[in-house]
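Read through the structure below, which is laid out as structure tokens, and then see the notes.
Right, subunit A next:
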Amino acid sequence: MKSEPKVRASLPEGLSVDSLRDMYYQMVLTRLADDRAFALNRQGKIPFAATCQGHEAAQVGAAFALKRGVDWVVPYYRDTALAMAYGVTPREQLMCLFARKDDVFSSGRQFPNHYSVPHCNIASISSIIAAHVTHGVGMALAFKMRKQPVVTLITFGEGSTSEGEWHEAMNFAGIHKVPAVFMCENNEFAISVPQKLQMAIANVADRAVGYGIPGIICDGTDPVATYLTIHEAVERARRGEGPTLVEAKVYRAMSHTSDDNQLTYRTAEEVEALKARDPIPRFEAWLKDRGLIDDATISALKKKAQAAVDEATDWAEAQPPPTEADLYTHVYGSGPLS
Partner candidate 1 sequence: MPQLGETVTEGTVGRWLKKVGDTVAKYEPLLEVETDKVASEIPSPFAGTLTKIVAEEGTTVPVGSAVCEISETVTDASAPRQEQPATTSMPPTPSAPERVAPVDRSTAATTAADGVRYSPAVRKLAREHRLDLRNLSGTGRGGRLTAKDVLQHVGSGGQVATAPPAQQRQPAAAVAAPEDGDTSMRVTQMRKTIAEHMVLSKTTIPHAWSLVEADVTGLVRWREREKEAFKAREGVNLTFLPIVVVCVCGALREFPTVNATWAGDRIIVRKHINVGIAVDIEEGLVVPVVRDADQLSLSGLARKIVDLVEKARARKLTMEDMSDGTITVDNTGALGSIASYPIISPPQAAIITMEAIVKRPWVINDAIAIRSIMNVCLSLDHRVLDGSVASRFLQSVKQRLETYSAQS
Partner candidate 2 sequence: MAVKTVLESVRDAMHSEMVRDPRVFIMGEDVGPRGNVFLITKGFLEEFGRERVIDTPLAEASIVGVAVGAAIAGMRPIAEIQFADFIYPAYNQIVGEAAKIRYRSAGGNTCPLVIRTPYGGGVRGALSHSVSVEALFYHVPGLKICAPSTPVDAQGLLVSAIRDEDPVLFLEHKRTYRLIKGEVPEGDFSVPIGKADVARVGTDLSVITYGLMRHYAVEAAEKLATEGVNAEVIDLRSIRPMDRQTILDSVTKTRRALIVHEDQKFGGIGAEVSAIIAEEALFELDAPIRRVCGPDVPSMGYAKEYEEAFMPSSERIGAAMRELAAY
């Protein structure tokens, strides 16, 4: 029963066999890039790393639900898979880890994963939690004013929803029915603080009613489920029917960052139990069940991803760092300093 292949007609709407395999590849690629980031940190080669392990399915599902080259993403710092699935290359990713001069996100100025990739329609973010949510709303407002069929996907963790600015952004978006999709990647922890100390409700999606917009929950460890949910919300926004708050239930496999030790606030057993939710083996099984991928292809894709990450690491490490002179660029458009 398990090995019986499904017919093409049962493929999720809008996803081909190739795109499903590509989703799988992006998840694997991100996982390897994340592992590399931690390894480089532990080698002392980079000062800081934050991974998205446990979030890959939600992020890749969301990226594939957007119109690439048209829609915009305003991510947060845990969105490695979203960024890579939306066009960031392994080399670009490794350059930000090494803080190289030619790092396209920030020229080595920001922490890793603080994306600004204009050529991929990914906007600049800071580390200030939820500060970017109003920006996403403003971008969506701009697209609406210009009558462009462009949707903005804005992502954040459940901790962000405690911020006043998050509330202000949602409120504005609801009033003006801007073409935005809000995706909360709820991994139950804001660094060490569990969800129950962030909010007195079980689901972030419940907050949507306060803004007069739909709030929908999806399994964020299932890329197809997330794809379908986000895709529906994106197309709703594109039709001018306003924003949607999607809560993708995910988990955080690792500590908050390379500077954190999660065993100070959750047990080893809890951490071990999370492994059962790993989206990559689950999606692999899902694809195989439907005859959409075989072991040889899986092996080839993993090899290809590993080669890409290895090549990108060596290449990025060899790139020049910024110089003191680079400190003074891009302060003002009209000139360096006051």
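Rule of thumb we're sticking to: a contact is a pair of C-beta atoms (placed from the backbone, for glycine too) under 8 Å apart; a residue touches a chain by one contact, two chains touch by 3 or more; residues count from 1.
A quick word on the picks: all candidates are chains of the complex that A comes from, given by their letters.
All values derive from a computational prediction rather than experimental measurement.
By the touch criterion defined above, subunit A in this complex contacts candidate 2 out of 1 or 2. Looking at the complex, you find that subunit A touches candidate 2 at residues 72, 74, 103-107, 109-110, 114, 116-118, 123-124, 126, 128, 131-143, 145, 164-165, 168-169, 171-172, 175-176, 329-334, 337-338.
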